[in-house]
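I'd like to ask you about the structure that follows.
Only a portion of the chains appears, each positioned as in the full assembly.
Chain naming follows the written order as A, B and C, and within any one chain the residues start at number 1.
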């Protein structure tokens, strides 16, 4: 079983009302160092019997065709190493 | 002096005027409350109305929950003030942890505006005492994030403590255990996804032949007559 | 970066000093004649900002240059009616409905953006028409959405239809404006060019109508609402590319994204501003954004305005002045405010957390002048942009194929009638199951038709009806609205087709018990450069104007959408007609369903 993350964000030039709503709310709650917020989507996919050689290409096609609306969104595919634990894996963090 | 029912307006609230109208319809004094104002202006009960506060952009009700007026309402509710959260108001109550659970996207992912039949499971709260136990009511829903979820333990507790307020007869959105509304243990804080304030008269309410039954369009009124009576008798 | 733009951008002084500089007017969609006219008006070449403004204000979309000669009939043949308070020309027409109330309504198209990005295209279509209604001083109280798609089973319809429906609902529901009706029609001719029309109706006190004008020198011009981003400025990039030589301009969005929450807040903010009588003129920013709002306000006012364009709050700091002028960012408004009331105006904006910026001042110079960081970049007579654009008498002629089409009557052999009970049943089942007649609940349930609590007739009825309680609490007065249109009829005979659309909407309104008062129309056609299409358009206008005269209901406003075509193939001519009627007591409305057993059925007419 292979695991892939697809992160989908609005293109930088596209208005992001959701991110703006969060950005305006945070200072009211005392978080006043926030200068910009963008909100996007994250997909965690599990694939069976996926050929590791084609895994990235498959995920990119799925993102291109369905997961992202490429008229207004960009996406990024991350293939997780086979031995990665659950995605709440703090090791990814700096 | 008539009981004073306050209705909060957040930015993006839509159903505040209709909630005020419902309060007036049963003879209460409707009082508009503003999200930036901590003062509740001596109201005897509060309605958190429906709508898309702050666009519901982060999560429904998530940002409204941090309004100044909510600080006061959360304290007052813990002290026994009757609070009814309708739709977005229910979501605000969940975000504020005055009620358990959360609301996620409807099962088919769409906004649903439909007149649904409910069974009132608990008529011992401040907001439902005017219903017969097990009464049916046809009340509209109109939401996109209306699917109630909670972990199994919480759901079991809600059932065991009789805190399921109302259930859908035909579940429109996949809500856990057909739950349309719940109450806190004290029965003063109630959350309901359907909109009783839109079922208060024959002209604009869901009236006619619905679910094989002639419906008067006023099935939501008892929420407002209940609170009025419980305030008078209190 | 900033210094670079400051050096590179074009000014009025530079325009005067370099008359021979080449300008990309063609890329901006202007003809050589049009460009030469601009030079003649200004007595010099336009600065690049001025060129941007003329190109967009003189576009088909903003100037109605191909349609104007035909639309004139709506005014010329208009029946005399006392109810008409504001006719075509303003953002929307206004009719008197009694009890001191006035109602404003209009239908508009957002066809092309909805094909590119169905959700956002439809959403911003609703947003735009709602702002038009708000601009008149009215609270928006209902929307409707006449829609046309390709065949139901076509793969692209599976992309477009759900997106459009979700967009109409997503935006309108979040605004809290009930959706009380519309149409969903399928036909192959709309496959590559769906039609997304949106109608909005609003109510106000008759003595509180607001107009788009900027009178009174010294009055402040305030921009409020969303910040300006690079939305909808595809064309302006040819101007920008002259400025950013090395890296090219920053990316500009190809799609406008709506923010319905911002618009909801803007509605409440504006209504509070109107109630406190804080503006002397107001305009929404729709197509052509700041260009259109400043020129129209100035042209209808004292005739002059000074604008410090760099004060506009930007979402994208790399925007050039040309782009700021052409940006179609949504959810923005412009108000003209007396100096003594500015403070109160800003206080209301602050209450609703709406950004507001004093951008300019009304003058009596007769010129619209704009500055960008201290340099004059625009100095034009505003009327030449707003009212004196080119007018074309495009050639039109009855298509050669029209006679053959009309003669092509289905014979009994080609359209067999059911001969037995079983065949009759099968025909009925086929009819009921056909996409155009099928139940539309899947879509309609995605629209909130109850919000505001005044919907008396909603989905499933021939007309929507709302009570006017928002402007006069406790009233029983209401309005009924219906939209109709049939592209197949109109293709067979555009004159009669337009009339049939009107007649159907008119009947639908009358059948509820309301008295039809006024008409709005959205004329969806193919390319005006095609004489066949121009003939269809001319005939449809003539038909509609004649029928309005006959019925005694004026056209109070509407919208023209040309270039609805896929490649060279034009859509059916599709005039969509909306009729508004008034009813004194909504309690007495008639529903289309049978209400109780024992009712008697009567057939009127033959």
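One rule holds in what follows: a contact is a pair of C-beta atoms (placed from the backbone, for glycine too) under 8 Å apart; a residue touches a chain by one contact, two chains touch by 3 or more.
Keep in mind the model is a prediction, meaning the values are calculated, not measured.
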item: Copies of each displayed chain within the entire complex, written as a formula; value: A x2, B x1, C x1
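In this section, only the chains that are shown with their structure count from here on.
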item: Graph class of chain-chain contacts, one of line, ring, star, complete, other; value: complete
item: Euclidean distance of C-alpha centroids - chain A vs chain C, Å; value: 36
item: Where chain C touches two or more other chains at once, by residue number; value: 259, 261-262, 353
item: Chain A residues counted as touching two or more neighbouring chains; value: 17, 20-21
item: Chain C to chain A touching residues, read off their complex; value: 116-117, 120, 226, 229-231, 250-257, 259, 261-262, 315-316, 329-330, 353
item: Sites on chain A touched by chain B in the complex; value: 17-18, 20-22, 25, 28-29, 39
item: Chain A partner contacts - residues on chain B that touch it in the complex; value: 54-55, 57-58, 63, 66
